[in-house]
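A single protein chain has been removed from this complex, and every other one stays in its place.
Let's turn to chain A:
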């Protein structure tokens, strides 16, 4: 039996094409993934991301616990509401999950992926035993992402809170006032566009979705979310990283806080050894302007360079009009590579792994 978010009936009524997404019955599109993609790049679109899991970490040991649990350092969060992107690693330096952690007035809030929910919670709870913390899962909360150049304005039209106007990127704020208990609005997203991720009580989510639709925010399925995040060069768990892939080869080295040196975190020892030995692979972007679409798991080679790489995510880029991909390749690969696509050898360009930001090509 697939799990459902509080918006399930609404997705079905609005024509969403529902598919199994990590055990959840979620809309992949409402007709055209490409139209939804463009709606986010050019206007405003919304995604039901209630299948992601909100976990609050509270108690006097919360700070010490998270400084041990996460590769990034929550001490970088100076003000309540600030957000940090980080990997949660295993002892071998592999990524159990990537997540966002917020500093809250009464502790911290983690937002973790749906597909890794059980694994994450088991790991968090087992590691928490040594600390004076309470791990509180919040299944009663839903989450709606509103993204695109017009997204903030649309949300402000509905929620006239001055506090939103002042929010900086990667910062969130709890709303106050009647009807807004347990609402938390953050200026984060997964599309390469400005916008908000709104965490709110499940019973309020249907009304918000309907209100957003009424003022012209396009309902988008998870298909568009994937093409948007890939254009933005953002990692997806299980593709660009997993339990056997370290953040150093997944283009996440910037999320590992090495300083202060005395902070021990899970995976530090393994990462330190990997760093001093030198990494063997790196994550790059691939561009193919010809006819055809690069897909995950296709092999990547480079003339005159040893080793074989693999595409971790590949798609047609609706914004650019040709195919793009993320690939894990040997570090010796430079600017050109060849992808084996159905027995054809396609010459592709290697770029830094980001393709589109704020609607513009960036390579």
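Annotations for the structure displayed:
FYI, a residue touches a chain if its C-beta (ideal position, glycine included) is under 8 Å from a C-beta of that chain, and two chains touch if they have at least 3 such contacts; residues count from 1.
Everything that follows uses one rule, which is that contacts and distances are computed from a predicted model.
When the listed names "Acetolactate synthase 2 small subunit", "Cobalt transport protein CbiN", "ABC transporter permease" or "Glycine cleavage system H protein" are checked against UniProt, the chain not shown comes out as "Glycine cleavage system H protein".
Among A:81, A:223, A:247 or A:353, only A:223 touches the chain left out of the display.
Among A:22, A:61 or A:292, only A:292 touches the chain that is left out of the view. Annotation: of A:5, A:29 or A:235, A:29 touches the absent chain (contact as defined above). Listed by residue number, the positions of chain A touching the unshown chain are 28-29, 32-34, 223, 227, 291-293, 295, 315-316, 318, 342.
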